[in-house]
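For reference, the structure I am asking about is given below.
Here the complex is missing a single protein chain, while all its other protein chains stay put.
What follows is chain A.
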Amino acid sequence: MTHAIELKDLHKYFGKNEVLKGIDMTVEPGQVVCVIGPSGSGKSTLLRCVNMLEQPTKGKVFVQGVEVTHPDVDIDAVRRRIGMVFQQFNLFPHMTALQNVMIAQQRVLRRGKREAEVTARENLDKVGVGAKCDSLPGQLSGGQQQRVAIARALAMDPDLMLFDEPTSALDPELVGDVLTVMRKLAEEGMTMLVVTHEMGFAREVADRVVFMDGGVVVEDGPPSQVIGDPRHERTQAFLHRVLHPEG
């Protein structure tokens, strides 16, 4: 069976700064994999290499068996099948919520206006912001914006979804709404690679948890092991800091 995502000896340099130092990792279809680790450890860079928003310096990335690091690959076609959700939402501020969810359907998938609108409304309803179709992003709360961003990605019928700290820019009371949507997606069997600091979510939803530090994968396994009973000192220290921020 082909992996949904496969990273082989992935290296990424920014100038002389080696940010990813040889990552090997797989995500199987239908799996939810959470990536945790301290800030600056390369989690975002790893995620962005999957859909080639960053060009890896060395190594290979496969998505559903297609080598996306190959120079001849049609990257736009690959990206159509990968939804991405950003920490800062990145909604298009000059379009309403509905237009945000319609535009790529129309311009990329060449769907007609009516079909795009029906799909957009379905997905906005699904993430609980159906009543906000005509609002501009600036008129929505962070939690609502992030859910519109998720609907925008889902409307493209992606085979897998990447989330880069989707709740880190939210006020604490709004985090739950977004996590609920993500939980629902996971239950429906969506393949998800999620960078997060929400340990509760990772423990309950993830099939696997990957702990990264300093550009390498330190620990990779089921949440009961990586979060519940970490082997490595670095993982233990990180979890201690995250779970007991006061102490």
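Note that a contact is a pair of C-beta atoms (placed from the backbone, for glycine too) under 8 Å apart; a residue touches a chain by one contact, two chains touch by 3 or more; residues count from 1.
Note that contacts and distances are computed from a predicted model.
The chain absent from the displayed complex carries the UniProt protein name "Amino acid ABC transporter permease", chosen from "Transketolase family protein", "NADH-quinone oxidoreductase", "Phosphate-import ATP-binding protein PhnC" or "Amino acid ABC transporter permease". Considering the whole complex, the residue from A:His94, A:Lys113 or A:His232 that touches the absent chain is A:His94.
Summary of contacts with the chain left out: across A:Leu20, A:Ala116, A:Met156 or A:Leu179, the touching residue is A:Met156. Summary of contacts with the chain left out: across A:Met84, A:Val129 or A:Leu170, the touching residue is A:Met84.
What chain A contributes to its contact with the hidden chain is residues 51, 53, 76-77, 79-80, 82-84, 86, 88, 90-94, 103-104, 107-109, 138, 149, 152-153, 156.
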